[in-house]
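Every protein chain of the complex appears in place save one, which is left out.
Coming up: subunit A.
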Amino acid sequence: MTYIQLSYSDLVLPALLVVVDGVFSLILRLKLERQLAIATMRMVLQLVLVGYVLTFLFAAVSPLWTALAALIMVIFASREIVARQKRRLQGVWKYGLGVGCTLLAAGTVTMFALLTELRPDPWYHPRYALPLLGMMLGNTMTGISLGLDVLTNSLMRERAGVEACLALGGTRHQALLPVIRDALRSGFMPIMNSMAAIGLVSLPGMMTGQILAGVEPVDAVKYQLLIMFLIAGGTGLGTLAAVLGGARLLTDHRHRLRLDRIDAGKSA
């Protein structure tokens, strides 16, 4: 593999483009320059840091360090899921459901890919495990947070219909089924849209990266297909678990709708 290596000095000129953005903001009084500066600094710091962390992890190839890095990634993903919810569950489930389902979905498909298709040596090699997990987390997270959001919002809106079904002797499963279907459809929509548009409208970042790094396009495509299949599987699994779990948490053993378990305080 041959690729054109960049030095830090090569980045100075492109970075000036951001400075140009800042100048525009000043001239047009958009008041974005402060935010822009902070975002740029954050990006540089986070990425450089991650570069060194990955270098360390790849050199160490330790199951412990890799697991710790994976754990930190899952925690950030869960925070993101909670932040995206308009209405949240109360108590431990606020984080528990998101963390559990993300871990289940992203973890399962990552392991599946590592053990059956990629088979690096050792199987937990961070060079394969961590980027794969990162992509799975990012995408399953979208499905899970969307699915949960639609579930809670629809239950609030369709409360009268759901309770009418319950009052007429419907089980909680029967009563919630229309809402569950909506939530699952919404959770699964983004991945289907991106599968349909991929290659025509968008060139995925991972594939572009591999091509820039000198990989043959057809080989890069195979990798991307693997990733997309994994994402589709992981999103389906995660969204299903999150929505069914959420539906169970928002009802009880006497088949009552328990909207009181949705956090009332934070509905911004």
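Quick note on the criterion: contacts are C-beta pairs under 8 Å (C-beta built on N, C-alpha and C of every residue); 3 or more make two chains touch, one makes a residue touch a chain; residues count from 1.
Here is the rule we use: contacts and distances are computed from a predicted model.
Name the absent chain by its UniProt protein name; which of "Formate hydrogenlyase", "Transmembrane protein", "ABC transporter ATP-binding protein" or "Phosphate-transporting ATPase" is it?
Listed in its UniProt record, the absent chain's protein name reads "Phosphate-transporting ATPase".
Pick from A:162, A:183 or A:228: which residue touches the chain that isn't shown?
Candidates A:162, A:183 or A:228; residue touching the omitted chain: A:162.
Can you tell me which of A:175, A:191 or A:250 touches the chain that was removed from the display?
The missing chain is touched by A:175.
May I ask you to list the residues on subunit A that touch the chain which is not drawn?
Per the touch rule, subunit A residues meeting the hidden chain are 158-171, 175, 178, 252, 254-258.
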